[in-house]
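Next up is a structure, given as structure tokens.
Other chains of the complex are left out, but the ones given are in their true place.
Going by the order they are written in, the chains are A and B; count residues from 1 in each one.
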Amino acid sequence: MAACCGKVIDSLLEYNTSKIVHIKSKKVGLINRLIQLAIIGYIIGYVIIYKKGYQEVEKPYSSVTTKLKGTSFTNLTGNESFPLYGGPFVWDQADYVIPPEENDAFFVATNMVITPDQRQGTCPESPDIANVKCTRDENCTRMEETSYGHGFQTGKCVPSDQEKGIKVCEVFAWCPVELDITPMPQFPSLKNFTVLIKNTVQFPSFGVSKRNIAPDADTSTLKSCQYDKDTSPLCPIFRLETITKEAGQDFNKLAYKGGVIGIIITWNCDFDSLLYSCKPVYSFRRLDNANAPIAKGYNFRHANYYVKNDTLHRTLFKAYGIRFVVTVTGQGGKFNVVPLFLNLGSGLALLSIATVLCDVVVLYVLRRKEFYREKKYQYVVENSSDEVSNRNQHDTISKKPS
Amino acid sequence: MAACCGKVIDSLLEYNTSKIVHIKSKKVGLINRLIQLAIIGYIIGYVIIYKKGYQEVEKPYSSVTTKLKGTSFTNLTGNESFPLYGGPFVWDQADYVIPPEENDAFFVATNMVITPDQRQGTCPESPDIANVKCTRDENCTRMEETSYGHGFQTGKCVPSDQEKGIKVCEVFAWCPVELDITPMPQFPSLKNFTVLIKNTVQFPSFGVSKRNIAPDADTSTLKSCQYDKDTSPLCPIFRLETITKEAGQDFNKLAYKGGVIGIIITWNCDFDSLLYSCKPVYSFRRLDNANAPIAKGYNFRHANYYVKNDTLHRTLFKAYGIRFVVTVTGQGGKFNVVPLFLNLGSGLALLSIATVLCDVVVLYVLRRKEFYREKKYQYVVENSSDEVSNRNQHDTISKKPS
């Protein structure tokens, strides 16, 4: 029993290590050291230092709020179809930011098709709608919806009020129906509007919270600054035209039919005290297709409702505009022992490649390869007689059966 | 000094390689080769080729805009409580998409409880509210808020106008208070509404931007197409009923109480020129619980305000409807030498498993295990006398002390 125990303990206190063939060869040694140097350089220089392999990284959580400033002036005097929006008219942010706030996005109306004073009733359908042209009442099916149109047919064929000399089906709808022609943008000073973007990022693992407005920033500077890629890259106030220009777009073209612009805020943060840095970088790019085959640009319809003479009226807006989508990306890193060891470990593993490559050189390329092969390999033959086995115990290196 | 230098250089130009015991055994050799084959097959076939282990992958950034089309008809003639919305009434997207745009989502009203012509004043609280039934004024505490109710009590007990023969506390509130009974859906043609989803994904590392509307698509096809899983899986125009059907829901049931439907757009892109593919796949699923114990379905209240007789009035809508949430997921991959080497490297490491397993067979299973063990192991004993050590130098393989 005690003997057995002793044996177990004995076998526990052993230690196995590979037998190493140590070759003194300038040629192969040089190759070996060069490959090792390259691998160590790659691990230390590239993986650990350049790629910061000693850091634990985390993607940030983000919250974005935006605030637009600016007013625009239109003068639609003389245009009979704008009884409410005619004459000198000033638009401010409550008028052109629709809806007043969104999560990670904001929309600025750049152009509008206004259909004022609509009320429920019957009127001629727009002649642009498919299959609504008619010559007599029989062409119009009562209560059939006009395809992609404004309402349901009454069954009557009436003269169009949008195009002279044409007869169209009459519809139940919000009347009069919208005259869908995109006018030239009416907001000339829109490009000078500014938007303040407030962005908070959080790295919960590191307990760090950062904002794009530095807490120690000079208030007066902040109030008057405007973002510029070169001279003022940290100012959180952006002129709309600056944004579209950085995205490679012409503001006026974009304003005509609308579009979607991405504002990308990249936070690449290093929270180690020696290399501490955590500043946002802003970049801009157009997200929708300027040359899309259908539904080019960006627009949507919304309405303001009011009651006149005890009847519900609405003003319908087809709002063209630029939708700005704010995307926050990046990562924060801080020293941590786990990734460091992981990278060092995989580096150690890679070092075995040097041995594999040198083995190839030594065993297959060098003139004296046979000699080295005999040194590296100890040949054991399964079916060899006991004598061979015994001989091996003397010769140590069994030779290939010749 | 020179000698020392030479020694250092000498030791640098050495090269260590493991001594290998080369065993010629058909049985073990076969096992060895089979395991190696399995591992190489796994690495090359599964990891590298099937799982595209030679690719760097990136998740896309996405932007989504939506546009709804369709009109619906209601006829509430004769209903005295709908002075503004009574009679033939056509609803278009400006009426039922609330708010007119959202980031990555859209809401379509399918049913509404309309409380028209509310104004600030005093009126009987709704009898559905807890603890508002009363018999005399003392039951109602002045200025106490009714729990989950519509306003603040005036301290009077008055007859209910919603339920005959019952007395309830009077409240300061928007009067009359809402009669909260869900009517049957009034928008019969809603299921035929269509939504155009425009989705852009970007893979900044690869400098690639893709859209779900192919730039070379045929415009006329696009304008008339409708998404169908089998016949038209790339059409970006979706009938609402198709979406709910794919999500396994009955449209009419869903429309009655509202709900939340997820539209998932999956982009699995391969940017290598030979296998280039990058097309969106659409899938749909209901996100809220159809059998939730509380707050079943989806609805919210909003109001339109207007001034009548110099007093502020509002029309209160309790809008039931389907909230569609668009989620974009997937990844793009492109050949990169770093992940390829990483996977090959870990494959090489795995190959050592073949040796470990064969060692087990050779050293513990085979009949001649003792013989192989003597070949593989060179026994060294710490406390052996110098003679043992010397003997070792002759015999090379030290034997276990018998």
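A few remarks follow.
We adopt the following convention: contacts are C-beta pairs under 8 Å (C-beta built on N, C-alpha and C of every residue); 3 or more make two chains touch, one makes a residue touch a chain.
Since we're looking at a predicted model, the values are computed, not measured.
Whole-complex copy count, one sequence throughout, 2 copies displayed: 3.
We adopt the following convention: only the chains that are shown with their structure count from here on.
Within the complex formed with chain B, the residues of chain A that make contact are 16, 18-26, 28-33, 98-99, 102-105, 107, 120, 143, 145, 148-152, 171-174, 260, 262, 264, 285, 287-289, 291-295, 298, 300-303, 305-307, 310-312, 314, 316, 319, 323, 325, 327, 329, 346, 349-350, 352-353, 355-356, 358-359, 362, 375-382, 389, 392-394, 396, 398. Taken together, the chain B residues at the contact with chain A in this complex read 10, 12-28, 61, 63, 65, 67, 69-71, 73, 83-85, 87-90, 92-95, 97, 99-103, 189, 192, 196, 198, 200, 202, 209, 211, 213, 215, 217-219, 222-223, 304, 306, 308, 313, 315, 345, 348-349, 368, 371-372, 374-375, 377-378, 395-397.
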